[in-house]
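Presented below is the structure to which this report refers.
Not every chain of the complex is shown here; the ones you see sit where they belong.
Chain lettering (A, B and C) follows the sequence in which the chains are written, and residue indices restart at 1 in each chain.
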Amino acid sequence: RAAEVMRMAVTTSFHNSGLADVLLPQIAEDLDLEVQLLVVGTGQAIRLGEAGDVDAILVHSRSAEEAFVAGGYGTHRREIMYNDFVVIGPAADPAGLREAADATGALRAIAEAEAPFVSRGDDSGTHKKELSLWSDAGVAAEGDWYNAVGAGMGAALNTASGLGAYILADRASWLNFANKGDLDLVFAGDPVLFNQYAYLPVNPERHPHTRHALALTLEDWLTSDTAQVLIDGYTIGGETLFTFNADQGAGQ
Amino acid sequence: MGDLWEGLTRAVWLVLTLDPDLMEISARSLQVTLTALVIATAIALPLAALLSVRRFRWRRAVIAVLNALMGLPPVVVGLIVYVILSRSGPLGVLGLLFTPTAMVIAQVVIIVPLIASIAHQSLRELWQEYHDLLISMNVTQWQKISTLLWDGRRALLTASLAGFGRAIGEVGAIMIVGGNIDNATRVLTTAIALETGRGDFALALALGFVLIGLAVGINLAIHWLGRTEREGRW
Amino acid sequence: MTELFPLVLEGACTRRGGKDLAGPVDLRLEGQGASIIIGPNGSGKTSLLRLIHGAARLSAGTITWACPTDTARHHQAFVFQRPVMLRRSVAQNIAYPLRLRGVGRRAALDQARDWGVRVGLADCLDLPAPVLSGGEQQKLALARALITEPRVLFLDEPCAALDGAATRDIETILADAKAAGTRIIMTTHDIGQARRLADEVIFLLHGRVHDRARADIFFDAPATSEAAAFLRGDIVQ
């Protein structure tokens, strides 16, 4: 048992990647700190932070994060790493996404073919990304083929697997997902699909009971070289998942 | 606490304005639950009566297992139904996954043991009362069962209502087999889970209050109907 | 009409919780008249009646009717010491055995009302049966047993809660039934009633048949000292 305990709310996509299982034991060893993860939706993570029920949050939804800091709920926002979104679909690829030039093209192909598509539909970072891609593509995301499931990444993937549908997912969740069925990765690589994770300690002025010092210690560790090695070195099936991009000079 | 209050006012507002989304998912909740309830009741009550009147070797064991199955975790039920109905599963060709039918199936599996256990509990007492008379009249198994079910109907209401309550508030299983698809399989509970995940606690609570109101309303209505029957000792 | 009797019990015994409630009993019953079973409280009268009727489990021995047991069961009716009231109206209670035999609702209820009136329940036909007074419940049970016109009628202290007039009425009904060929097997603690109705008496003690005799012989000159003591109202051993 570690001497200190703190709580951090993270999104399902981060947790599903399995990276936490690599980072947390090292944190416990280096800092003698047990980080308790609350794995929830992005919106819920932010609400937990606002209520002071956790000491820090790690999410990927830039506008919501900035509003969080602007509202005085968090002290600051620190970017840690990014991964990327990928489009998953039936291996047969009926809409022909594999030929698409960029992300918007891929989505347009789905809409034109009216191939079944599963949307998270839960205002998560992934969902917001998907919506912005649809609007970039100039396609109205509606119709029988468009299924807004209102669920976490894993549940949405399960649904897509059951329906044989396309879905936008983060690479980490996809690689860790076991119920692939006949789904396959059909599109990836467009820089617009990069997915930035940021760390936000909860503001101790608003919630004096929060363990702010521990949150800052953890931030230092997450932006340290140790973390960089672990994050960049984390692979599944030979694929790198995350790219460490913390500005190591920006620490407090 | 602010969330509670805001949830309440939003619930009132949603209901007063007859919010179309709310109406749709409430109607679907009711439809799925009532269908499941009718099916489950039709299975569970005769089963309970049979277990009361019939002595066979494994009777105690069957009753214990039935009791135990009240604890069937909904997520597990959901998973099993998912695996069976999924495209690669044995019943995949029916294409039932992510339809209200799949949700009904899962709910039936969940509430049959509950209704049967509670019903058995009161039918057993009634059977002890009736036993001598019915045995002496040399009635058939089927006549025993129908007599018990008819004369015990008041008590069986509690069993059915317990099933109704469990089904309408259930989320774990129907999330998996229904998929919470907007305009297709979204019901009140899955919508609540969604709003919770989004962090919109007030809306989640508002939907929750609507759901509680619905459940309480239906119960009160049934009790009120029950009361209009002649008030007797049964 | 198939013949039900003679009924033969050989070493018949019903056991519960390691105790013989009645038996072992050897008995041969012929097809006529009324057998009255008497004996002290707890001597096993109820248990023996239930055993013969088939409502108690036969733990040892055999019980043989002259016809298949199922046929025999079909022609029997039983009036319990503590009548069971179905949670229905009085008329529905009386009609119940007819409904079981497939008689239509209307016809069954009409007959039930007739019988209700005959046993003196005219005023309470539409009450819920469980609210009836003790005596009324016994009358109901009688009507419910008689309505199927059984060929064998088991009665367990049917008049214990009845007033004098009702007792006399019921005795008349039973005597009529007996005259019409119904075999009556009955227990009672009312020695006067036993005298009036019995053709033969079976005296039970500790679950066994202690004495059995024609009624006139039994009452006038009981063969055993225990029976004599019982008739005097003394404590039997």
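Just so it is clear, a residue touches a chain if its C-beta (ideal position, glycine included) is under 8 Å from a C-beta of that chain, and two chains touch if they have at least 3 such contacts.
Not measured: the values here are computed from a predicted model.
Visitor: Any idea how many of each chain the complete complex holds?
Guide: Whole-complex stoichiometry in this structure file: A x1, B x2, C x2.
We adopt the following convention: only the chains that are shown with their structure count from here on.
Visitor: Take the average of all CA coordinates in chain B, do the same for chain C, and state the distance between these two points in whole angstrom.
Guide: A distance of 46 Å separates the two centres.
Visitor: Take the average of all CA coordinates in chain A, do the same for chain B, and state the distance between these two points in whole angstrom.
Guide: Chain A and chain B have C-alpha centres separated by 37 Å.
Visitor: Note the residues in chain C that touch 2 or more other chains, in rising order.
Guide: none
Visitor: For chain B, give me the residues that contact two or more of the other chains.
Guide: There are none in chain B.
Visitor: Mind listing the chain B positions that touch chain C in their complex?
Guide: Going by the criterion above, the answer is residues 129-130, 132-133, 135-139, 143, 147, 151-152, 230, 232-234.
Visitor: Which positions of chain B touch chain A when the two form their complex?
Guide: Against chain A, chain B makes touches at 82, 86-88, 97-98, 175-176, 179-182, 184, 186, 190-191, 193-194, 196-201.
Visitor: Can you list the residues on chain A that touch chain B in the complex?
Guide: My answer: residues 40-47, 121-124, 147-152, 155, 158-159, 161-164, 181.
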